[in-house]
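Of the protein chains in this complex, one is absent; all others appear in place.
Residue numbering begins at 1 within each chain, and the chains themselves are lettered A, B and C in the order written.
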């Protein structure tokens, strides 16, 4: 699919309550990400936690080809009904790009089957995201690595299933590494988790980070093919006795 | 781990209510499987749905290195509390061998993150399980393929994540194929799904099928290594400013 | 890359010497495949074994984004120099789509590191290629399976490395299964092997088979990203004592 319709979802709480976050993302993380995707010509809308149905109505999801997800302090406030709705849409083919602290979202945990837990530290680490899958479409336009002068550290173990493809591995000043760009298929849907993006830092203003998110969106776009058909099935070759 | 302690779990309902099943497994599917594993010298116990806590108390699970699971008609009667308990133990390292209709068990769905749905047919299909991972320890003692004169058909799509390792693919008379032996790691635990074993057929009396289950148990045995440590972590290399 | 330039390579011997092949592919297998790709709007050229440098000069390869490969009776006549040239281009990012008996080509063996051997039978088998990676871009426009009324059988074991992604598994009337659509990355290049295409059968005239080849070409198109840089590297973070 060449031009997936994107919905950028954000918890949108830190930006209201923390001055340090508001200073970096005055319109919310979602609008910074949405603008970057929109600049590439894709059709983008946003949705946030405090909207009715978290902004993810049946209709919105039906018109969404790829959903991006940022959440942190209010994962438990996302209703199970909406999580199940998103889960079903992913299995039907909607792409999902999970960002940073979204690793602990209900939807990511549900899709992974593990805790998605990790180590973390908010100090003065630099991060360097090394490409370990050269040639993968998510690395389009990216150099050997992306350097972020300041980021929150996430460290292994990262309790996720073995990725279908490992695209980035991060180095941190403090001595840790992290599998920071990982791809999965679930049902007909594609899932990309991308690590950077602490709310007090200007990471989502970084053009290289924006490019990876855009690449992730394009990679995760749905494929137009047969739906998965389950259940009792007649023999195709006359197996009945 | 050389001698894992095994618990064989069975729903144990068909064998009580259906004469056709009782005729094949008079003591229940679990006792047939447990006997086969026990013959190899491993320590085995059984547990069933209608026991208190489904026979899976904290203590039983604490003393279980590998759990095997067969269920079919009563998946919904397995309590979420026990499912969560088993899930946690798998992430901590307990092996899990899921058999046949156990594909639809809550614990397998929770670990996979997908519906685990599939096609099926109860007719007169033969099944031939081809080894596609020669050299994998689960194929120890097995030939090029295992032939089962009569089995229920399971067909693709099988809604599971891409396996870490695909060990067997089945051919069915009626025209379908199925990924019938698949391996995953989840947390520190190993999960092996093995397809055959319809309740009205003598599949679990078949020595090759017994051998694969035993191989799966040995493969899924826990590794004695560091527990996964999560949370706030100090710098190892003096990253603080 | 949206519009990869394609070179369709064919051994082009059977079509000259065997009437039964000439009848099905009067202009050679390459021209049938090239026409199908060209119909989608991509720029296509062909190359064959008996041309100078097998038609794969430095310049041709420099202008090729994706190369498709069909060979059978004359694998050993492909010069090692050209094989090494193609190998280097794949590692630099050129896509490679290997078809049918191309499994035994020098270039596929060199990229896989294994014999790529298999079972085979030329009789009256039907083949049914089941999609096992729903949502993968190579399945775009394809149904649950592709049915070929008559094809040569290829059976497991197929001596290849575990695929990065398994897209299709074939069922054959005679009782075998085969991993018939498999994806790999090697260096910056992507490799797709696709099984069908016996020279005496009209398989490459089949629109679904043409669609899969086209999908494979698009999937294997190069990514524009940093070249791989090797060798002695200075410290990025002042590690020198």
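We adopt the following convention: contacts are C-beta pairs under 8 Å (C-beta built on N, C-alpha and C of every residue); 3 or more make two chains touch, one makes a residue touch a chain.
The model shown is predicted, which means the values in this text are computed figures rather than measured ones.
For the chain missing from the display, the contacting residue among A:92, A:123, A:156 or A:208 is A:156, taking the whole complex into account. Listed residues C:71, C:137 or C:187: the one in touch with the omitted chain is C:187. Across B:17, B:59, B:76 or B:224, the single residue that touches the chain missing here is B:224. Listed by residue number, the positions of chain A touching the unshown chain are 128, 130-134, 144, 155-158, 162, 165-166, 169-172, 175-177, 179. By the touch criterion stated above, the residues of chain C touching the omitted chain are 91, 110-115, 117-121, 123-125, 153, 155, 157, 159, 161-162, 164, 172-176, 184-187, 228-241. On the side of chain B, touch with the chain left out of the figure occurs at residues 93, 126, 128, 131, 133-137, 139-144, 164-165, 173, 185, 187-190, 222-226, 228-229, 236-237.
Note that in this section only the chains that are shown with their structure count from here on.
When chain B is laid over chain C using CA atoms, the rotation angle comes to 180 degrees (nearest 5). Although chain A and chain C share one sequence, what matters here is the overlap of their interface residues, and that overlap exceeds half of the numbers used. Chain A and chain C, compared by their mean Cα positions, are separated by 32 Å. As a whole-number value, the distance joining the C-alpha centres of chain B and chain C reads 36 Å.
The set of chain A residues touching two or more other chains comprises 164, 173, 185, 187, 228-229, 236-237.
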